[in-house]
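This is the structure I want to talk about, given as structure tokens.
Left out: one protein chain. Kept in place: all the others.
Which chain is which? They are A, B and C, in the order written, and residues in each are numbered from 1.
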Amino acid sequence: MTTRPTTLRSTTSTTSTTLRHGRLHVAIPGPSIIPERVLAAMQRPMPNIYEGPLVDVSSSLFADLPKIARTEGEAFIVIGNGHAAWQMAVSNTMRRGRKVLVLESGRFAVVWGEQAALSGVDVEVLPGAVDGPVDPGAVEDRLRADVDRGIEAVLVVLTDTASSVRNDIPAIRRAIDSARHPALLMVDAIASLACEPFEMDEWGVDVTVAASQKGLMTPPGIAFVWANDKALAAHERADMRVGYFDWESRLDVDAHYQLYNGTPPISHLYALREALDMIFEEGLENTWRRHEVLARSVWAAVDAWGGGRSDGLSCGIATVECRSHAVTTVRTGSVDATRLREVCEDQAGLTLGLGIGADVDRQFRIGHMGHLNPPMLLGTLGTIEAGLHSLGATIGSSGVAAAARVIGDAFA
Amino acid sequence: MTTRPTTLRSTTSTTSTTLRHGRLHVAIPGPSIIPERVLAAMQRPMPNIYEGPLVDVSSSLFADLPKIARTEGEAFIVIGNGHAAWQMAVSNTMRRGRKVLVLESGRFAVVWGEQAALSGVDVEVLPGAVDGPVDPGAVEDRLRADVDRGIEAVLVVLTDTASSVRNDIPAIRRAIDSARHPALLMVDAIASLACEPFEMDEWGVDVTVAASQKGLMTPPGIAFVWANDKALAAHERADMRVGYFDWESRLDVDAHYQLYNGTPPISHLYALREALDMIFEEGLENTWRRHEVLARSVWAAVDAWGGGRSDGLSCGIATVECRSHAVTTVRTGSVDATRLREVCEDQAGLTLGLGIGADVDRQFRIGHMGHLNPPMLLGTLGTIEAGLHSLGATIGSSGVAAAARVIGDAFA
Amino acid sequence: MTTRPTTLRSTTSTTSTTLRHGRLHVAIPGPSIIPERVLAAMQRPMPNIYEGPLVDVSSSLFADLPKIARTEGEAFIVIGNGHAAWQMAVSNTMRRGRKVLVLESGRFAVVWGEQAALSGVDVEVLPGAVDGPVDPGAVEDRLRADVDRGIEAVLVVLTDTASSVRNDIPAIRRAIDSARHPALLMVDAIASLACEPFEMDEWGVDVTVAASQKGLMTPPGIAFVWANDKALAAHERADMRVGYFDWESRLDVDAHYQLYNGTPPISHLYALREALDMIFEEGLENTWRRHEVLARSVWAAVDAWGGGRSDGLSCGIATVECRSHAVTTVRTGSVDATRLREVCEDQAGLTLGLGIGADVDRQFRIGHMGHLNPPMLLGTLGTIEAGLHSLGATIGSSGVAAAARVIGDAFA
Partner (left out) sequence: MTTRPTTLRSTTSTTSTTLRHGRLHVAIPGPSIIPERVLAAMQRPMPNIYEGPLVDVSSSLFADLPKIARTEGEAFIVIGNGHAAWQMAVSNTMRRGRKVLVLESGRFAVVWGEQAALSGVDVEVLPGAVDGPVDPGAVEDRLRADVDRGIEAVLVVLTDTASSVRNDIPAIRRAIDSARHPALLMVDAIASLACEPFEMDEWGVDVTVAASQKGLMTPPGIAFVWANDKALAAHERADMRVGYFDWESRLDVDAHYQLYNGTPPISHLYALREALDMIFEEGLENTWRRHEVLARSVWAAVDAWGGGRSDGLSCGIATVECRSHAVTTVRTGSVDATRLREVCEDQAGLTLGLGIGADVDRQFRIGHMGHLNPPMLLGTLGTIEAGLHSLGATIGSSGVAAAARVIGDAFA
């Protein structure tokens, strides 16, 4: 038997002041901050699962989920995490041994491809940058070269949580169309759905994948797939079907449990209902705009800290248009990113996201998604700045001051 | 597009008194009553998922789960419901197109088989009763006939939630052994794990499947598979592997997320931790004993109501030794079971389980699992009795009085 | 320094089975069961206390409280328990050294009088029974004899929590009127407001006192006084005013805090709002009717257990019309009430109210108020019956069976 969990690092270093004694703030790029209303909604006894109010909640969720992805297509709720939604997307549409083209741009699309490969698909990765977006031209070239149309789907992420790059999905769609290729366009929007514009139907996305714990402000445990008619048609001929994930019984429903292929995820359904209510109360487009302002304030802070020096802090994604509005990877130049994260956590109760990739001491990540407003974000940035001072880092100018300026300018 | 959810029955009939105004009691056979401690444990902000306290919680859960199934084997937590655990068990151990033998005894083993078939296995059902246990002799006969050893696994339930039958797992193991057959014995213990004796290693079970929402007193959303060395060896040659469920990355763990193949189900991990603490505080064997007393009190109530009359109420499983300690299916004779359930819910705030199978007006089910003690169970039985009076049903004698007698006799 | 708390009995005897492992049920006559909705409403961060939504909540509460006492008079919320409301009633209306007449009927009116005496009033107790109601004729006689009108107020309880007697307030009003006496009629309705009929204005009550933790289903911590014009006029000449309790600044309000004479009891205001919503959703008169059915089922159970034997169980109040609908004191005859309470708590998780008065081993109390429905009450009665069996008590017939019959007959 393995002793797997015990080998994991479980504790953080000890603190020597008590300044952190207050509400601990976790600013990792997901799970995001769960609103009190959403947590409270989970605080309920188990209801009847065959009929009654829970069935009404389910109905309302399936009616509302397409609005979040901006589609007339079909939504599926899978009990599972983002990896489960990846699986549902692939298992329901692909054929064993046929090819999918994974568009590399950071890390997560490639991992999706690895999972698909293990499940029986032939996976080809179109090489890309670890810190930049997919090149639509390269996509078009590769698809043009696929003369026998062996590629059945193109897999890409909207935002890569590792690099914080944001891909130009409409441009990728145009590339596919220019190549006159019939492949399905499957987009992983896990990291930023409801944080930045995403228009499934208008952009020509065939399958969208998301999960609860980022912009949807719900604890991890459920995930989502949206499929348009082209994807549902692909399901008809798919031969990699897996019972748990299968769409057929989830579409032809005459008992409530079929929506979830078994017992429904009751607590999460209550939570999601509350979270979607919050988004609709704000207005989805307002939510996008809020995230944009908050993201710009983060970038202003990083730019100010960096001060244009070559060994200063900088945003991991150089081109502003390619940056996600939900997460920012920060390169720390000569500053030890691990020590910075530790001092923020130990001294001030702020948890930053560790960088994913080789250079863990030279980058960290800030999640700025979901239930987030100026006091929360400026507190994060101010604490990072305190940490930089504490480490004796040279900064260009005050980042939190710059961020406060961006936010103040956005007030009505 | 389908309009699937809207066709479901969502509302119950209206009430005309307000006697139900109090704590609504749901006595369906799962999800069971979630303890306040467990619900409270879910009321927490999201932590760092890479290191820190959450990793400690994970480690403790993987250390404790084998104790619940009484095994030295490996435990897996899958984000999903019981159907997901079914899938994990089959996908990790079976080979495409090879055979599994499903032992019918009620409904759920057969549904498991249907899911396995859709996923690529050749499924054979050994016919059994809808209201009785598996016949070990028939199992032995069938396996002896499998001279070329094409059957790779035997699938059976410990308790069938529909019929409330309890199978004699050790006898089935002996049947397999008598036939000298190498098939894996895979047991679905979803409906009653931690409610009645289950000894995975001692009984020779190779794979056990369970879920959170029954005896484990945790909301639905995570499920469990335990595998012994023989099952892990089968995984080595399995060819139906599905990425999301795959054991390999879950066993060879150097990052916390691998335990869950992606983002961990944070709220449920906290909940499960609290629930396991409660079971260990009570003592697992004491938990089994408590369920036995409560089950006997239910049977005493049904017997009293029935009064031995042919058209009276009776337990769905005639043989006491074959009854589950977690759920009881009650046949209602000349009483309209649907009206009885409606009057209990509408007038008194008690939700009973509807019968699964053709005869929904002639049976109902009482869940008596998990977080349950005499005031809760006697309240359920007393309300059913009030409902019987209300419908003008002829009863032999007071069932709740008989149940109170059984429980009083069990007091120390 | 005293070591006061440490001398108190803090632990109950240990249990030797684990049947109690489920939801512990506390059936004492207050604090009553707090609904989940009410507890959840308290789970909120602190708001602005000067303006905004909290002020709206306050406004709505002051608008709704008179409906609960059925008055056009003024309502006051005092942060405190029932004793604080007693104090507010007396301090705002009485004059130092003048007389109040306390109508004895059980225990609590006398204790109210003791508190008033310590605060400076001359208190006379009109002797009454410890297990019976006030005799209106005796009240009339005493007031007729008060020729110089020295008595400024008559203090009486609606329900005495100790004896479970219920007084005939309209008859007491008629007695005062027949004596043509100007004394204020001040009624302590703490134990049963919102559980049984109470019509402040119609019955001619001048001051009503209540608290949150009984029929109003809110944790203890706030209490209430209602005053009509006659009482408010008495305030004008009162000379025992105490700053904290004083009505003047609470009536002439231009800042929110004045309603509470300082910082508002935020959590309790949220809780009360939810509890009043629940009462209005049910309909106050429906709430009264529900309590009547539940009370009758308790009495039926006690009568059945007693079986008419002289040493059997019996209701503490012989006359049905004089019994409260919120609490029942049970005399246990030859049964040891202390052992019965202990066995119910230790073995089954049911806490009964101990008898107040000399004979703690020969009586106990059942609270049946507030958030209570048939499953909860029948569970209580069934468990008491199990306890009686366990102690080898002779009972006439099954009490829980009799109660289930009463409840079943009340179903629509």
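Heads up, the rule we're going with is that a residue touches a chain if its C-beta (ideal position, glycine included) is under 8 Å from a C-beta of that chain, and two chains touch if they have at least 3 such contacts.
Note that the coordinates shown come from a computational prediction; the quantities given were computed from them, not determined experimentally.
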- Query: Out of C:95, C:241 or C:362, which is the one that touches the chain we can't see?
  - Reply: C:241
- Task: Based on the whole complex, identify which of A:197, A:215, A:349 or A:367 touches the chain you can't see.
- Result: A:349
- Task: Name every residue on chain B in touch with the hidden partner chain.
- Result: 36, 40, 43-45
- Item | Hidden partner interface residues of chain A, rising order | 15-25, 33, 35-36, 43, 278, 282-283, 286-287, 289-290, 293-294, 343, 346-350, 371-383, 385-390, 398, 400-401, 403-405, 407-412
- Query: On chain C, what residues meet the omitted chain?
  - Reply: 1-2, 4-12, 24, 26, 28, 30-34, 39-40, 42-53, 55-56, 58-59, 62-63, 72-74, 79-84, 86-87, 91, 114-116, 118-119, 211, 213, 219-222, 241-244, 246, 251-256, 259-268, 351, 354
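Here is the rule we use: only the chains that are shown with their structure count from here on.
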- Task: Give the label of the chain whose average Cα location is farthest from that of chain A.
- Result: C
- Item | Interface numbering overlap (same over half, different under half) for chain A and chain B | same
- Could you state the distance in Å from the CA-based centre of chain B to that of chain C? 44
- Message: Rounded to a whole Å, what is the gap between the Cα centroids of chain A and chain C?
- Response: 55
- Task: Starting from the mean Cα coordinates of chain A and chain B, work out the distance between those two points in Å.
- Result: 34
- Item | Numbers and ranges of chain A residues touching at least 2 other chains | 40, 43-45
